[in-house]
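Chains shown are a subset, placed as in the full complex.
The chains carry the letters A and B, assigned in the order they are written, with residues numbered from 1 in each.
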Amino acid sequence: MILGKVVGTVWATRKDEELVGMKFQLVKHVDLEYKLKDSFVVAVDTVQAGVGDIVLVTSGSSARQTAQTKNKPVDAVIVAVVDKLDVAD
Amino acid sequence: MILGKVVGTVWATRKDEELVGMKFQLVKHVDLEYKLKDSFVVAVDTVQAGVGDIVLVTSGSSARQTAQTKNKPVDAVIVAVVDKLDVAD
């Protein structure tokens, strides 16, 4: 999984019918100090993550292993909201 | 999903028979201000996206989860046309 921060939302009216009702979040990659990187991914939210939340994003076929995304044309999904990191010194 | 902009079309007469009838669009990656990056992908269009549209592209095995691309040798598909992004300040 990659570590990211929700920075916004994507609005799209015209889309594959399998995607209707899904929420697409903009997730910027972050480092271990939560500093934003330039790269980002658009991920479906299944855990009601909000803007500003640090999250874990699962990619690829594993992104279809949640109840909401099963068999959907989705390749990135937010699977957790991070409380904190314990990083060894 | 990645965020991109349709910048053109690929013409290919000789191709795998499973790909006949598909439209291949050139999609350049963009940043959150829709600024074009150098990198791009060739994606099958299933939502009638046109040149200039900002789109979401699904990659990998998830690209085969649309009605048109099921079981096809396709690894990137346009699944939505983006209306707008809400990006937090």
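By our rule, a residue touches a chain if its C-beta (ideal position, glycine included) is under 8 Å from a C-beta of that chain, and two chains touch if they have at least 3 such contacts.
Here the structure is a predicted model, which means the values were calculated and not measured.
Engineer: Taking the 2 displayed chains as a starting point, can you state how many identical chains form the whole complex?
Structural biologist: 5
The criterion applied here is as follows: only the chains that are shown with their structure count from here on.
Engineer: As a quick test, compute the distance in whole Å between the mean CA positions of subunit A and subunit B.
Structural biologist: 19
Engineer: Spell out the part of subunit B that touches subunit A in their complex, as residue ranges.
Structural biologist: Touching subunit A from subunit B are residues 1-3, 31-32, 46-48, 56, 58-66, 77, 79-88.
Engineer: For the complex, give me every residue of subunit A touching subunit B.
Structural biologist: 7-16, 18-19, 24, 26, 38, 40-43, 51-52, 60-61, 63-64, 71-76
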